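Before I ask anything, here is the structure I am working with.
Every protein chain except one is present and positioned as in the full complex.
All chains are identified by letter, namely A, B and C, in their written order; residue positions are counted from 1 within each chain.
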Amino acid sequence: MTTAIETPAELEEFRVKVRDWFSSNAQREDAQAGGEAGEVEAGETEDFLVVARNFQNKLYDSGLSGLAWPKEYGGQSLTMNHQRVFNEEASGYVMPSTPFMVTLGMCAPTILQYGTEEQRKRHIGPMLRGDEIWCQLFSEPGAGSDVAGLTTKAVRDGDEWVINGQKVWTSGAHYSNFGLIVTRTNPDVPKHKGITMFIVDMKAPGVTVRPLRQMSGASGFNEVFFDNVRLPATALVGEVDQGWTAAIGTLMNERVSIGAGGGGLGRGTGTVQFDRLAELATHTGAITDPVTRNELATIWVKERTLAILGDRMRASLKSGNAPGPEGSIAKLAGSELGSRVADMAMDLLAESGQAWTNDDEESLRWATNLLGSPGGAIAGGTPEIMRNILGERSLGLPKEPQLDRDMPFKEIRAN
Amino acid sequence: MTTAIETPAELEEFRVKVRDWFSSNAQREDAQAGGEAGEVEAGETEDFLVVARNFQNKLYDSGLSGLAWPKEYGGQSLTMNHQRVFNEEASGYVMPSTPFMVTLGMCAPTILQYGTEEQRKRHIGPMLRGDEIWCQLFSEPGAGSDVAGLTTKAVRDGDEWVINGQKVWTSGAHYSNFGLIVTRTNPDVPKHKGITMFIVDMKAPGVTVRPLRQMSGASGFNEVFFDNVRLPATALVGEVDQGWTAAIGTLMNERVSIGAGGGGLGRGTGTVQFDRLAELATHTGAITDPVTRNELATIWVKERTLAILGDRMRASLKSGNAPGPEGSIAKLAGSELGSRVADMAMDLLAESGQAWTNDDEESLRWATNLLGSPGGAIAGGTPEIMRNILGERSLGLPKEPQLDRDMPFKEIRAN
Amino acid sequence: MCMSVMTQEREALKGAVADYLDATFPIDKVHRIANGKEDVSAGEWTKAAQGLGLAGLVIPEEFGGQGASLGELGVVLQEFGRTLAPLPMLSSAALGTVPFLVCDNANVSKPYLEALAAGTATAALALSEAANQWPATINTTVATQNGDTWTVTGSKTFILDNGGADFYIVSASTPQGPGIFVVNSADVQRTDLNAMDLTRKQSSISFNNAKATALAVNAQSQLTQIQNLAATLVASEQLGGADAILKMMVEYAKMRVQFGRIIGSFQAIKHMCANTLVEVEQARGAAEDAADRAAQGEDITLSASLAKIACSEVFSDATLTNIRVHGGIGYTWEHPAHLYFRRARSTNALFGSPVQHREALLVGLGY
Partner (left out) sequence: MCMSVMTQEREALKGAVADYLDATFPIDKVHRIANGKEDVSAGEWTKAAQGLGLAGLVIPEEFGGQGASLGELGVVLQEFGRTLAPLPMLSSAALGTVPFLVCDNANVSKPYLEALAAGTATAALALSEAANQWPATINTTVATQNGDTWTVTGSKTFILDNGGADFYIVSASTPQGPGIFVVNSADVQRTDLNAMDLTRKQSSISFNNAKATALAVNAQSQLTQIQNLAATLVASEQLGGADAILKMMVEYAKMRVQFGRIIGSFQAIKHMCANTLVEVEQARGAAEDAADRAAQGEDITLSASLAKIACSEVFSDATLTNIRVHGGIGYTWEHPAHLYFRRARSTNALFGSPVQHREALLVGLGY
């Protein structure tokens, strides 16, 4: 990221440019039916992918992608203040950019920091332009909360590496061009010390992507199988056996990214969930019932509080502070809110929330919302892991006794 | 405990005897103002102690104390069915027996099981008669949830033992004749293996009892200091360094005793707390408010459920089953109920719950109740310890890694 | 652990039903059935009726049933709740049968009860006309008498009918007050509902001048009693589900390893399991207490609400906690956790939600 200083006039000129661009190239949010929920679902279809890619291409070609990224890799070498101006002007417009969240929020920063010069030159431009979509291949069936317990193996074979194993919970694997994978390269050293990161071509022979259906019926996640997948030496990111540090960096970017854009903090500072529930309560007539009103007000409080937290987090990041534990706070508060909203809708709908006729889209939507809420709390880190992070990193409380920290990986008790 | 079989006619005869005794010697519960709360407070006054001791003396002299205890030690060698009949007939009468709970519920069974023949002969009769009141000297400032971390020392000096250290949270220490104390006799072995139990005369030189005031203002607990207190060899209960097993037995009796009589399960199966709150809500006018009604019904549900749990526990104990984890369940549910009742009263009283005039006894009572509720959840074992017990003993989940289990006590990290 | 206080006879019944269900409907099979990949064999219910006498469990022996009490029915429903077995135990043998017993009208009931006990026909209870009414209100359904015969016109919804019952028991207004009628499936228009619960079908029905058999007219007290019993019976089933879920989470917590440790050794997981145990044991007391009181003919107005509240809440809480304990795997479609989550949320709303029962409780207590 560059730290150039810009003049107010430059900023103002930039603002006008962004404003004009959006007014001619983007749709206003309120024009789109369905709102956020529709958008997330849409992220899974081929059609949406085309829309998203076209949008990102146009952004890039107009010089509005990768604002604070170095010019040499395809960015604009502008400042964080330009980014802030961009965000302000973009607010209120539909940004079909969900498919690029992992690519730009997690993978690109990792390549920038830990990749080779060749990797940066080769990939970052296409990522910023939306021509390359990346996924993150970290979690495994046996390594969920304990990511460092991963067992997918990478074995050196001459100049190449051979990958065998399975990853899971990979968002967007089915439409990604590349993946950032962490593998076990040395089981004879402690768990954090034998992990290596690679770039893997998702179309390479031996890579199988299988969609993973969730309890709500949605399937945005995938299982990815690696069967003797061969990678060239140039696929290595960072040093052999030193991949954990890079992985931690990627995960911290994830949390910021979930915090800022997806999980807890939303984009706006409105009270979307409250508005929807208030509408439902008005519709069922429960809006005059004090028990309903009390719960409805609680949801407004929690949603507004989360929005304020988001504003403060953005303000803090803008003033150059390192991302703090806000991501974990927002994720905890956001998933609690989500669960409460889902429950309240069920209370309001009563029997209709659990059985409905074909034409009752309201019940279907809220029932689907309920069925998505347990996963929403778990994806991206369980509440328990979030609380550990807050307790240990923010409050400085000691870790649990770590039986597995210093013993060779192969001796650690595993599933 | 004896396991003699009795005939129905014998039981019936016994029932008549008990009924007659209560009708001539005891007061009916509803005749007593103040109810349970008043009783607990009363347990701290000298006057109440006299009443309690007289009552217990009379019970004993009429052959109605220690029903299922062996005759040779002062009991009646009757059956558990006699005890059941006694309980049934006693129900509804005021039993001023709080000062004997620790004595009869925890100390006497320990002496019966682990004491010498001489100790049993010497103490059990007077305990059953109410002539000896005992206390339990287990917890220490540095050993709360972790009782086995105790550091009060007992050192052999010729035929005697010399005790130095401090105990805390000792109910009734200020009016007890004897105490059952656990001490560290060997710091060179693992923590559970160097503990020894003794009987200590509470009037012995070097014993200082200091009342411990709680946040509610009540002071039923004490700190007890031991400064070179000398005990004869005959004070030893069980084997030297083997006191932990006896201590565990005492604690399990405590839990049953709290469960059955004090903490969670109460004596009756009524809904006392609900009734009091419903009266308060009627009085403030909030009884017509749906939010109030919803919470009030929740309290009725929790109180009734606890009462049913108590009935089932008693039924199970009566059919000869060993005490299970019901004590911990009841304690958890009971303290949650207590806290919820306290909170609801505050909601109903609003500002009056936090500031009141001298003549407003209702506010004073509920405010005192609130201030007692945090301690109620902690005394006799924190919720976290109860959940550990349930998780490990009832559900069979593995213990935490125990760093301190096998190392010499003196090497364990301590406060 | 289980603190149920049960007679030997009940233990034996419970064991026999458990063995049958575990053998016939292991959870994988239930999952396949829920996904439409497998069917329940047509004769399975008749077999259960003939073999274990489940269909006629509470039907008097004179009509070919077992003459067991509602206490036993509660025990059996717990097993069905535990396994999610897709047979019409709750819908027909409990909810569809109890109204005949409550109305106690042997002349009229005989042929129905005999068919039900034989497992050759099923019945369904159809009282609701709209969401969010507890007890169910008769909004528009009316019954008209013509000499000795009755016809009914109206509609009912949220009916547990296992994909189509042979008889529907409906409530309807009559000039003499609310009445309870039996209508044949041939005389109703039936519509499948989309149900959150994948293991149990629901429908709505409408009927226009349909021929009806009167079980009782001027039957407000019977209607109330039927609904109290319905809440109690559903609560028993919920308890069984919650029990199964507690077991599921504990088994996973004992087996799964993360950070080199069995996850059940972490307090966060251990305490989730312990809290569920605390709730389950309390709900067990409430459910069994209500079923026993019902069996003894006591007024169960309060007990039924208590049981339905306690069991609904623990079942919903436990199924969510179970998913949390399982982490990622717990919210996949392939894992059975969501089948129970769906059942919990569905039964939470049926026959009175906790919110509705709390209000009913206060009214019942005189406030």
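We adopt the following convention: contacts are C-beta pairs under 8 Å (C-beta built on N, C-alpha and C of every residue); 3 or more make two chains touch, one makes a residue touch a chain.
Nothing here was measured: the structure is a model prediction, and the numbers come from that model.
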So which of the visible chains would the left-out chain be touching? A, B, C
Which of B:131, B:347 or B:392 touches the chain that is not shown? B:347
Among A:168, A:182, A:199 or A:329, exactly one should touch the missing chain; which is it? A:329
Selected from A:50, A:155, A:233 or A:397 as touching the chain missing from the view: A:397
Please identify which residue in A:153, A:304 or A:410 touches the non-displayed chain. A:304
Which residues does chain B use to touch the chain missing from this display? 139, 141-146, 149, 168-169, 212-215, 217, 284, 291, 339, 346-347, 349-358, 364, 367, 370-371, 374-375, 377-379, 382-384, 387, 400, 402-404, 407, 412-415
In the whole complex, what residues of chain C lie against the chain that is missing from view? 266-268, 271
With the missing chain put back, which residues of chain A would touch it? List them for me. 278, 282, 287, 290, 293-294, 296-298, 300-301, 304-306, 308-309, 311-313, 315-316, 319, 324-326, 329, 332-333, 384, 386-388, 390-392, 394-401
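Definition applied: only the chains that are shown with their structure count from here on.
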Could you give the separation in Å between the centres of chain A and chain C, each centre being the mean of its C-alpha atoms? 42
By residue number and range, which residues of chain A touch two or more other chains? 291, 400, 403
Note: chain C residues in touch with at least two other chains are 261-262, 266, 269, 355
